[in-house]
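Can you keep this structure in mind? I'll have questions shortly.
One chain of protein is taken out of this complex; the other chains stay put.
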Amino acid sequence: MASDSEIAIEDVRDLDFAVEQLGVPELPSPVRNADFVAPAARITLCRDADAIERFVRGGGRLPAFEKAGPRERIYHDPAWTRVAIVTCGGLCPGINDVIRSLVNTLYFDYGVDNVFGIRYGFRGLVPAYGLEPVALDPEKVDLIHEHGGSLLGSSRGSQDVEEMVRTLDRLRINVLFAIGGDGTQRGAAEIAAAARHHNLPISVIGVPKTIDNDLSFVDRSFGFETAVYAAAPVISCAHAEAKGAHDGIGLVKLMGRESGFIAAAATLANSVVNFCLIPESPFTMDGPGGLLAAIERRLAMNDHAVIVVAEGAGQDLLQAGGQHDASGNAVLSDIGVYLRDRISAHLRGRRIDHAIKYIDPSYIIRSVPARGTDAIFCLQLAGNAVHAAMAGKTGIVVGHWAEHFVHVPMALAVRERRKVNLKGQLWQSVLSATQQQRYFA
Amino acid sequence: MASDSEIAIEDVRDLDFAVEQLGVPELPSPVRNADFVAPAARITLCRDADAIERFVRGGGRLPAFEKAGPRERIYHDPAWTRVAIVTCGGLCPGINDVIRSLVNTLYFDYGVDNVFGIRYGFRGLVPAYGLEPVALDPEKVDLIHEHGGSLLGSSRGSQDVEEMVRTLDRLRINVLFAIGGDGTQRGAAEIAAAARHHNLPISVIGVPKTIDNDLSFVDRSFGFETAVYAAAPVISCAHAEAKGAHDGIGLVKLMGRESGFIAAAATLANSVVNFCLIPESPFTMDGPGGLLAAIERRLAMNDHAVIVVAEGAGQDLLQAGGQHDASGNAVLSDIGVYLRDRISAHLRGRRIDHAIKYIDPSYIIRSVPARGTDAIFCLQLAGNAVHAAMAGKTGIVVGHWAEHFVHVPMALAVRERRKVNLKGQLWQSVLSATQQQRYFA
Amino acid sequence: MASDSEIAIEDVRDLDFAVEQLGVPELPSPVRNADFVAPAARITLCRDADAIERFVRGGGRLPAFEKAGPRERIYHDPAWTRVAIVTCGGLCPGINDVIRSLVNTLYFDYGVDNVFGIRYGFRGLVPAYGLEPVALDPEKVDLIHEHGGSLLGSSRGSQDVEEMVRTLDRLRINVLFAIGGDGTQRGAAEIAAAARHHNLPISVIGVPKTIDNDLSFVDRSFGFETAVYAAAPVISCAHAEAKGAHDGIGLVKLMGRESGFIAAAATLANSVVNFCLIPESPFTMDGPGGLLAAIERRLAMNDHAVIVVAEGAGQDLLQAGGQHDASGNAVLSDIGVYLRDRISAHLRGRRIDHAIKYIDPSYIIRSVPARGTDAIFCLQLAGNAVHAAMAGKTGIVVGHWAEHFVHVPMALAVRERRKVNLKGQLWQSVLSATQQQRYFA
Partner (left out) sequence: MASDSEIAIEDVRDLDFAVEQLGVPELPSPVRNADFVAPAARITLCRDADAIERFVRGGGRLPAFEKAGPRERIYHDPAWTRVAIVTCGGLCPGINDVIRSLVNTLYFDYGVDNVFGIRYGFRGLVPAYGLEPVALDPEKVDLIHEHGGSLLGSSRGSQDVEEMVRTLDRLRINVLFAIGGDGTQRGAAEIAAAARHHNLPISVIGVPKTIDNDLSFVDRSFGFETAVYAAAPVISCAHAEAKGAHDGIGLVKLMGRESGFIAAAATLANSVVNFCLIPESPFTMDGPGGLLAAIERRLAMNDHAVIVVAEGAGQDLLQAGGQHDASGNAVLSDIGVYLRDRISAHLRGRRIDHAIKYIDPSYIIRSVPARGTDAIFCLQLAGNAVHAAMAGKTGIVVGHWAEHFVHVPMALAVRERRKVNLKGQLWQSVLSATQQQRYFA
């Protein structure tokens, strides 16, 4: 599908896409049969041919990502390489696929067999928690991708950076893979900086995990495709519930704290949705132009309604709590419960005998195994993370852009959340599919 | 699976299994190629050979159900027959399969083509609601079984019996199929009685719908098998969530207001459950023998726990609310939320850093379409309901016992809820599979 | 669903349902919390109340199975018990569930921890093949049920009985579980007889495996339910292919060598089938009453046709090959290929431009994992096999009848294949659902 990932050159011309390198890669790569990627190969961010031509003719250097992939010369000696893998934050389909592919690529393509799994997120790098790393090898990870979740366990929140770096040093780790969201990548960036400060040649490579698919400069994140598949039967059930009662309403809350990609995609993949509410598109509840009146109009016309709401939608309507979880994410008030209660009260007030069924399927979407092409994406994403690490890169996440895997400096990846463009194809498709604007006055 | 459906002759010897008949069936059945069932064929309730021999030799008449199936002589003239179908109560997999099979059997096997669907439960029989019946034929119902829910819509609660009978009379209905739970069957029994009182020859036939599988004298109810299938991925997700955090707990609430059949079966079908809590097996929360201590022991041994709880379990632990819904069912306090909060508070009090994920999948289990052998069960159940109706039976539900479809007088079907036998094979299998008793002091 | 399992007392009154017992069970059972089954408890085969009353009053002793379940006194001492498990014949959903439940019941309920898996069927009991048994325990089998196939591997064909018994003796095995079809159970019966002859107190217990669901006196076999589920999407595809072309035909061959249970059930579970062909219901190809003319009529009326054929259907139409496979099963000619070619040739001859798509999904039905209530059935079936073995039974298979697990002497279980009753409810439902008789002249 179209990922709304086009970027204007002007908006990114001054950003720094340079990738930090631990040292000169001088060792021959043991990878066989590959088309090695030139050390400085770059992928253009912008794909507008006219804009490119104008910009280049005007003397500009194209904003571009370093291209991911195996390099002919590598920095870390496989025989001496000791790798740590850590998974942080909430669950997401495909974490185990990523772990598995990291281990297999290290083992089979590079001959690295000292790989350790850090237990339960960054906590596993803090001795006080008493969580011993586990040794990983291809046999140990052979079937883990058949299960959702994370083999290693996860936790939220940051830990003391110096202490984590000391642990890495004591374990003689020279490659760290951090699988996690933007909080995790900020932590990983700090670890990379601290390692540099201590002259520890540790490659810190991020594998961006965000089921919301909202990382800057990453047009696709692993697990998102599976999440869209997993949401489908839930929405079908909401539809059955809605039609099962006179003036029945099925209300489904999906993930999406600041971006409505999952809600929008799930809506498009299931033609039964009548209202799709996302953080990027504000709405009011009351008055003739509000959601309550729109739902009333919908019921009057069709006797039932299906609503999909992203968890971050309509936060302005709720009491600001000001709380944050251990990862530093703002604790959102529950828009699903709020909508259920407000809609129900409104219809009761209007003496409309109705039935509203609220479904919050988050845990049963994010914890399924990745499948099909999403599993392949995990596999290739992790393979490219290994190539980046062995080449001596650090402080980057491995991203995906315009059908290429690329290296994105951590600072860029976390600078802001990617949003649904309300004028772009994705949201236009949603408006066309739901026809929801018809119900608003 | 073993349905724990054995019954001692002594317990049922005095019950009345006689079936009410509108009149003498004198018309030849148009059903072709069938082995007609003898008018008085009966199926023994008890299957214990020695008990049967003793009882019969002692002069007793075996307690037995009238056997369902096509009769050679029928009562209602297909050419004059006008049928109404109504669906009441909550959703359940297979309602549309039942509707479809009722229509098809009437049409293809009996040549009845005046079939009406009553909209939104018993309300559709009350003119004030303004809900017109819809005409049903094989084309209209051809694909409805691919969708969950009810084509006709449903509602809870009873309506004025006299008014409903007047509506049936005005519509010239002589066969009413009521698909619903025990509240519905009580209502249907009242309709049958009122029709008799008014000398209206209406066959009122119940198709018992209880996803909890808890109807007396019915060893299997439609939708239950599909519900067990649908619960499986949810429990897998709870397991992934539980293992994804240190001292992680996955808590799943399943249907089962007074009987734990779904919770027990879902536990057996998914080997990852550590605690299965059902209404039939009381438990305490506090003290060394309580659930909280047991969970603590489990976490100490295995670092994670998966709990399945039936919605009706542990109600004695909760504040009695005394409320009832429109169907007359007691409004249960939410044991899932209660357990989540109590467990969390307890572990915090014990300074055990944990993560508890609570999943309530009811709406996404009960609204899926029936599949496979469950769909076949719906088809045959409805077919036998038609045979019963056309033969002039009334006041019965079509049940299933010992691999046979049978006629169960409504009064018997609703007299009490069937329960999980704590000494029977089902619960023994649960205890063996979960090993949950190990964690209790 | 109705399993067509009713049996007339007259047909079985003279059969011997007695179960062989190795010796008097004198040890107390370690099984906790169970309702122990009385040693001689029996389940009536017949459920016709009137027939039972007549028969008993006439002085007869009801034909009955010994009831399965845990006994208060057992024969084999758990501390000295050494168990072997062997899987033979073709794959079937649920084999791993059965293995897993055997191991877990032995381990957790009886404290037996010497359990060995015999590799690749009866071959694993013949030293010349060099296949070492593998030790099995709960950890080893923990997740095997998530995969289809057999953990132990399988093979077809019998081996020298004396040699197998010598191997069992050398391994000090006193309990052998044989999971397999009728050939396997015949072999197991010979092993039991040879063990008796050599005074070796070995309990030989069969777990009947027949995806065709065609074992005598067993109204349900494991894996059948899953097979019906697995056939559904295949038939939907055949329907899509049929409708995708003008005069398109989708032809699906399903399992069922001598009995059409899977074909009939798959047809009922999928409303799109127009012709269901099974071994029990002969048909001709040519002439106005033949299948070819019927298909032509169907195409003329509806432009497409979906045909489900059991592999054993219409064998009289094919050249008899007279060959047998290693298990002694007659090698059937391929009715699917035959039908495809004959139909295509016929329609070409009639100048009907058509497209026929033939699908043979056998391997992708029989090798999926068992799920839901079928998995529970496997679990309980195996649990009862363990109870039978520990009680000192031998020479029986554990079957299921009238919602009870029972002990069926091997000689009875294999005496003939169970067939679809053409006058019974299953086939009547098929004729009603397909309306296939309309197309035959």
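By written order: A, B and C. Residues from 1 in each chain.
Everything below uses one rule, namely that contacts are C-beta pairs under 8 Å (C-beta built on N, C-alpha and C of every residue); 3 or more make two chains touch, one makes a residue touch a chain.
Everything quoted here is computed from the prediction, not taken from an experiment.
Looking at the complex as a whole, the chain kept out of the display touches A, C. Residue C:Ile359 is the one among C:Ile7, C:Met285, C:Ile359 or C:Leu422 that touches the chain missing from this view. Although one chain is not drawn, the whole complex shows that of A:Val12, A:Ile52 or A:Val337 it is A:Ile52 that touches it.
Residue C:His147 is the one among C:Arg13, C:Arg82, C:His147 or C:Arg196 that touches the chain not shown. Of the listed residues A:Val218, A:Ala375, A:Ala391 or A:Leu412, the one in contact with the hidden chain in the full complex is A:Ala375.
When the full complex is taken into account, the listed residue touching the unshown chain is C:His246, out of C:Arg32, C:His197, C:His246 or C:Arg438.
For subunit A, the residues touching the absent chain in the complete assembly are 1-3, 5-6, 32-35, 40-44, 47-50, 52-53, 56-57, 61-62, 64, 69-70, 100, 104-105, 108-109, 142, 145, 219, 225, 228-229, 232, 265, 268-269, 271, 371-373, 375-377, 379-380, 383, 402-405, 421, 423-425, 428-429, 431-433, 435, 437. Contact between subunit C and the absent chain runs through residues 91, 119-120, 123, 131, 147-150, 153-155, 233-234, 236-241, 243-246, 248, 357, 359-361, 363-364, 367-368.
Basically, only the chains that are shown with their structure count from here on.
Because contacts link the chains only in sequence, without closing, their graph is best described as a line.
Of all chains, the one whose Cα centroid sits at the greatest distance from that of subunit B is A.
Put simply, the chain nearest the middle, going by average C-alpha positions, is B. Centre-to-centre separation between subunit A and subunit B, using Cα means, comes to 42 Å.
Rounded to a whole number, the gap between the C-alpha centres of subunit B and subunit C is 29 angstrom. For this pair, subunit A with subunit C, the centres built from the Cα atoms lie 47 Å apart. Counting partners per residue, subunit A has no residue that reaches two or more other chains.
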